[in-house]
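A selection of the complex's chains, in situ.
So that you can tell them apart, the chains are marked A and B in the order they are listed, and the count of residues begins at 1 in each.
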Amino acid sequence: MYALVEALYPICRSITGSGVRQSLALIGKHIPIKVTEVRSGTKVFDWVVPREWNITDAYIANASGERVHEFRDSNLHVLNYSIPVRKVLPLETLRSHIYTLPDQPDLVPYRTSYYEERWGFCMSQHALDALPPGDYTAVVESTLENGSLTYGECVLPGESDDEVLLSAHICHPSLANDNCSGLALLTLLAEELAQRRRRYTYRFLFAPGTIGAITWLALNEERVGRIKHGLVVSCVGDGGGPTYKKSRRGDALIDRAMMHVLKQNAAAPVVRDFSPYGYDERQYCSPGFNLPVGLFQRSEHGTFPEYHTSADGLGLVAPEHLEHSYQLVRTAIDILERDRLMINAQPKCEPALGARGLYATVGGDKNAAQSNMAMLWVLNFSDGEHSLLDIAERADLPFATIWQAAERLRGAALLREREPSRG
Amino acid sequence: MYALVEALYPICRSITGSGVRQSLALIGKHIPIKVTEVRSGTKVFDWVVPREWNITDAYIANASGERVHEFRDSNLHVLNYSIPVRKVLPLETLRSHIYTLPDQPDLVPYRTSYYEERWGFCMSQHALDALPPGDYTAVVESTLENGSLTYGECVLPGESDDEVLLSAHICHPSLANDNCSGLALLTLLAEELAQRRRRYTYRFLFAPGTIGAITWLALNEERVGRIKHGLVVSCVGDGGGPTYKKSRRGDALIDRAMMHVLKQNAAAPVVRDFSPYGYDERQYCSPGFNLPVGLFQRSEHGTFPEYHTSADGLGLVAPEHLEHSYQLVRTAIDILERDRLMINAQPKCEPALGARGLYATVGGDKNAAQSNMAMLWVLNFSDGEHSLLDIAERADLPFATIWQAAERLRGAALLREREPSRG
C-alpha cells in the first residue's frame, strides 16, 4: 500500500487534466478501472464542468536568469489552476502573487484557484524573505482549455444490486496523506474484495473533490437509490485518530459498523456527528440525496499542522498506519456483509449447550469464556428484533466473535437466518 | 431600567391595595396599561379574592412614647397583610408578634400573612435584642376591607392572534430584585416591542403572585389557548445565574429558545427542569392548563442569602445585570419571532455559492468563516424537518448567525419559506 502511495505522490493532480488520468492509470494496474470523461461546459446540477487545466513548467527567475523557485522541485510550488503568465515585474509587485504560511515559515502551502482566474506561486515564508529586491521573471506554462473532467470507477458485482460506495478524492497533487493514502487503501481493498464472495455490489469511485462527486451524482442520479452504505476515505496514513464522521442520518448501518469497529479496535477513536463541511460526504449527504455515507480519516482534515502544506509528504504516512486503517475499513465491510437478523429456534429457556458439546468447560480459558458468553448473547437476543451487530454492541464483544458464535449455533440448528429488515 | 427599579422600590405593595395601583401607574408612564379590578369575594377556581389591604402607618413605641421601630423606615417592618392593632403590652408578649432572622441577625425578614388574620412586625434580631424590657405600644394602622384585587396588562397586537405571555409578580414591597427588577425589565421590553413589527401578539401581565395569576386565568380561561409561548420574569437584577426553569412540557419552543440563548450568551447558565414550586409558572403550568411558560431568573429564588430580606435592596441590583437579562430575553423573543422551517430550493449537492458571490474567501476572517459554515448548515438541514433553531442548535452557532445566513440564501433564491408545523 505504501508503495502505491509513493507512486502516486509525485503526480501533479488537479480537478481536471492529465494528472488525474496518470493516477487512474497507476490504480488501473491493480484493479479494472472504467474511466469517464465529462466535457468542459457540461451542466451538473448548479455547477458547470470547468475547463481542463494542464501544466508543463513554471518558475520564477531573477534578473540573472537563475530560477529561484520552480515547479519541477514540487508541484505545490505553483498555484493549482494558475493561468499562464510570462511577465517581468519587481519583487514588490510579484509578492501579491506569492502565497506563504507566515506561521509555518518553513512550509509551502497548497493553494488553488479553480473558479477565479489567477496566476501565482506558493513558497515558504523563509524562501520569500530570502529573495533580494529587484526584477523577476514569472513564468507559468499552463493551459486552461475546453477538455474534460476525468473520474474512474471500479465496480465489483455482488449477489445483490444494492451497492456499497467507497469514494476517495483524486484531485490533490503531492500531498501524501491527503489523499494518496485514501486512493491506495481503496485500490488494495478493491483488489482483495474482487477475490471474495460479495453480498453487495461494490463501487469504488476515484473522482476530483466536490466537482467530481457532483458530476458523478448528476450523471448517475437514477442509480443513487441503490447505494445502501458508503464511505469516503481520506487522510488514512498518519498516526492520528482514527476518526469516523457519521453520515447525515447518524444511525445508518455504516455509522454503527464503523463506530463498533473503532471502539473495538482503536485506543482513542474519535467519532464526530455529521457536519456539512469536509470531503465529498458533503455532496452525498446533501438533503436531496441524504445517502448513508460517512467519512473515515485518521487525523481530521484541517486539524493537523501538516494539512495542505508541503509537510504532508511521504514521511507523514507510515505503512503501519495505512495497514491499521485498512483493517478497520475491511472489518467494517465484514459487518456489512455478515450482519443479519437470526432467529433462536428454541427460544424458551436456554438450550442444553453442554449436552451438545457447544459449551466449553471454562478453566481459565478466556477465549472459551468469551465464546460461551457470545453464544448466550446470540441466543437471548436473536428474537427477530436484534441483528448480530445489535447483539455485538449490546454485549460489547467484537462483531466477529458474535458472528462466529452465531455460525456455531446455526451449525447446531439452534439458530436460523432471517432476512434483515433494515439495511 | 435601573431608574424604574429605583422608582418602584419604595412602594408598599401587597397582593391587593394601593401599592399595586401606584406601581401600575409608574409602569403606565412607559407603556399603555389596562388595569383590571376584581372585587373581593369573587370566586376564582378553588380560591376567593381576599379583602383589600391598605396601610397608613405602623410602629412600636416604648413607654416614653419614642418610636423604636416604624413602618415609615421600611415597609418590610410590618407583617404584610397585618390586621390593625393598637395595644400596650410587655416586651415578652410583644415578642410573639415580632419576626426576625436569628441566622442573619442584621437583616429584616419579609413576611406575610394573607390567609390567616395576624398582626405583627418584622425586625432584625439585633434590633429586637436591643429592646429593653418594659411595656410597648404596638400600632398598625391598616384596613382589611372589601375592595378589589388589581392587575395590569399591556397587549401589543401582532400579525397573529397567537400570544406570547410575559408575566411578572407585582405583590412584593421593597424588594429590589424580587421583583422590581422583573417589572422594570418587562416594562422596557414592552416599550421596545411596541416599536417593532410583531409576528405574535404580546401580553404583558403585572399581577400579584399566586392569587393574581389564578384570578387572571379564571377570568381569561377561554383565551388561554391563544398563549403559544410564555415567560415568567423575576429576580433578574443580581449577579447570579442566569437561570432558566423549563416549562412543564420541557420541550416547548420557549424552553429551547431560552436554553439556546443562555448557552450562547452566558458563561455558566443554569437550566432546571420544571418543578411545581416557584413563581406563577406554577399556575400557568398546572395540569389543567399546561401552558408553555418557563421562568427566567438570575439567582434562583430561595437560594441567595438576600432573598426575602431587607438585603434585597437597590444595592443588590446592578444596571449591567439588568441589561444582560434584558438582552437574553429579547434575544429569545427574536427566536420566537424568526424561527421558521425553510426549504432548500436546490437540495441535490451544494449549490455553487462561490459563483454567486455568496461564499466569502476566507483569509483569517473568522466572521466570514462562520458565515460560510452557517450557509452550509442552513442548506443541508433546510429539508422541511429542521427549523432555523433546530439548525442553530445542531451547528452550535448563534441563532442570529443562522438566521442571517438564511436571509442571504433566501435573497439568492436558494431557500424558500415554509410555514412552521410546530409552535
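Following the convention adopted for this analysis, a contact is a pair of C-beta atoms (placed from the backbone, for glycine too) under 8 Å apart; a residue touches a chain by one contact, two chains touch by 3 or more.
None of the values given here were measured: they were computed from a predicted structure.
Here 2 copies are displayed; the structure file describes the full homo-oligomeric complex as 3 copies.
Heads up, the rule we're going with is that only the chains that are shown with their structure count from here on.
Listed in rising order, the residues of chain B touching chain A in the complex are 344, 346-352, 354-355, 373, 376-377, 379-383, 394-395.
Residue ranges of chain A in contact with chain B, taken from their complex: 45-47, 115, 210, 213-214, 217-218, 221, 248, 273, 275-277, 282-283, 285-290.
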